[in-house]
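As you look at this complex, bear in mind that one protein chain is not there, while each of the others sits in place.
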Amino acid sequence: MALTKLIEYEDASPEVRAVYDDILATRKTDWINNVWKALANHPPTLRQFWGEVKEVMGREGGRLDPLTRELIYVAVSMTNNCEYCIRSHTAAARRKGLDDQMLGELIEVVALANKGNRLAIGYQVEVDDRFK
Amino acid sequence: MALTKLIEYEDASPEVRAVYDDILATRKTDWINNVWKALANHPPTLRQFWGEVKEVMGREGGRLDPLTRELIYVAVSMTNNCEYCIRSHTAAARRKGLDDQMLGELIEVVALANKGNRLAIGYQVEVDDRFK
Amino acid sequence: MALTKLIEYEDASPEVRAVYDDILATRKTDWINNVWKALANHPPTLRQFWGEVKEVMGREGGRLDPLTRELIYVAVSMTNNCEYCIRSHTAAARRKGLDDQMLGELIEVVALANKGNRLAIGYQVEVDDRFK
Amino acid sequence: MALTKLIEYEDASPEVRAVYDDILATRKTDWINNVWKALANHPPTLRQFWGEVKEVMGREGGRLDPLTRELIYVAVSMTNNCEYCIRSHTAAARRKGLDDQMLGELIEVVALANKGNRLAIGYQVEVDDRFK
Amino acid sequence: MALTKLIEYEDASPEVRAVYDDILATRKTDWINNVWKALANHPPTLRQFWGEVKEVMGREGGRLDPLTRELIYVAVSMTNNCEYCIRSHTAAARRKGLDDQMLGELIEVVALANKGNRLAIGYQVEVDDRFK
Partner (left out) sequence: MALTKLIEYEDASPEVRAVYDDILATRKTDWINNVWKALANHPPTLRQFWGEVKEVMGREGGRLDPLTRELIYVAVSMTNNCEYCIRSHTAAARRKGLDDQMLGELIEVVALANKGNRLAIGYQVEVDDRFK
């Protein structure tokens, strides 16, 4: 069970409903996933985080395409061990083109980087002048 | 200073030199960066990690292009706060096409994901059935 | 299931019972929560950690009030993704005055800090001289 | 050296200057610290993060007072090992009343929580029903 | 449920079966645990990671004995909060001699180190010249 109740659409204040409506319209879907229902307990966070996700993950005309953004989001979530985030953002990534082969390659790089990070930290390797 | 001495090419054993030579040839460069000189203190790690980096980061015909792999590597390294890895892999990414605009977008997504992870964890949000 | 058995009061050694009794008396409660029953498998850890929690979280006359200490404990636990700790210490915090509004604000700051950390790390921002 | 150049006020675009001006006015100070000069390389992040910091850390009438918010921010930054964030936000906290005694108590709780987290995780302690 | 299907022996390709057979023979066991069945979705990872685990965790004639290697693996997994890894590698460690007393001492040191790390980071302690 979440730490607080999940706020369903029918129980939501007009302020929260407005965000839910925007999520439904932006994503062209007919359901709200749990993280938003949890955030609705603190409307400033709901409104702020939804606005940020909408802008950053959905920005048109950026240099990173939407699927790449999702891959990066998932890579961070795997490193931090956030199950909710891994599952919800791999679902989002699948809608944008992620297939099993890409997922396998993504996890492979995430695992390699976590290892490489500890090799460099373990030996306390100094940054080469050329990298500064 | 690194935790152990850095092993220069001229002081390296034939086994270590063979790896250094492969790094130089594969990367078409004329210098070895510090992390390899540190790993050379334990040749099995040097040989194994170089083989893995060469295969995973350089694989031909994968579903993720080489630049995307570097972006994922950097995203993990930023989340783990590994300075050496951030600097060496942004350098690698720049050689594969990373520009300042992409770097800004990468960091933006990394930061957003680290925040989103703690929102989901903070509220202990249950995974929706549809995501399982 | 925990990694080891949980040691109930009736099965506990006198040494462990003495700690359980002190927990019950100090907290004015009639039950022992699971973490102590797990730690009881290694009595030195049980005794040491309980003594430390009692002193640090319950210290009279400190500059930080007991609720603020719990908020800090929860903030760390959310950052580290420790479900047991989030749930047990938000329960403790509620007994000391935490309400839903404060919880929402707490999570908001925890999430913001996790994001801000990666912005500073991502750009490898140098510490300003005035901050040293 | 930061990963990108730091953008000084005199070299900033009007969009960036507007944010710098708001920072200076809001904080009643005459200098801009480095993190903002780094973020200015990607103006959407600068504008978004400043707006968020201003709202969350400076909100009037919240249930958590401004100093408590800074303590939470610092606790997260210590857990994540972000030097820039530790130094800049302890400086901010000092302006809001943090003294050496409070800092000692803050670090004590942060350290205890990081330990307690691993005790609960190490033993894989199940969450008590009463905490759910 | 895992993020992808688990690949059972009877459904495995010859390439995957060869790795499964080597796991069974090396470990002198008659079952394959889930992590390998998940990795089998991306055979290069399965083959590479199994080879690495076999070499690093099972190396003969190293300076660290096999049980010590497992203890280190578990210590990392507790710090990172990886339930699967904690459970599978404490099981492996028990086969190599881990008992309840040692487990208690292991967790005690892991917890202490996580605390000590944040004390040093919290105070931003400079490295003594003698340690460099």
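Every chain is named by a letter (A, B, C, D and E) in the order it is written, and numbering of its residues begins at 1.
We take it that a residue touches a chain if its C-beta (ideal position, glycine included) is under 8 Å from a C-beta of that chain, and two chains touch if they have at least 3 such contacts.
What you are looking at is a predicted structure, and each value in this text was computed from that prediction instead of being measured.
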Pick from D:A40, D:V56, D:L103 or D:A120: which residue touches the chain that isn't shown? D:L103
Contacts from chain E to the absent chain lie at residues 1-4, 31, 33-35, 38-39, 41, 45, 49, 52-53, 56-57, 59, 62-64, 68-69, 71-73, 75-77, 79-80, 82-85, 87-89, 91, 99, 101-102, 105-106, 108-110, 112-117, 119-128, 130-132
Contact set of chain A toward the excluded chain (per top definition): 78-79, 81, 83, 86-87, 106-107, 110-112, 114-119, 121-124
Touch residues of chain C, complete complex, unshown partner: 1, 44, 48, 52, 55, 132
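Here is the rule we use: only the chains that are shown with their structure count from here on.
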Euclidean distance of C-alpha centroids - chain C vs chain E, Å: 27
If you average the Cα atoms of chain D and of chain E to get two centres, how far apart are those centres in Å? 35
Please list all residues of chain D that touch 2 or more other chains. 1, 3-4, 41, 44-45, 49, 52, 79-83, 87, 106, 110, 112, 114-117, 119, 121-124, 132
Overall pattern in which the protein chains touch one another (line/ring/star/complete/other): complete
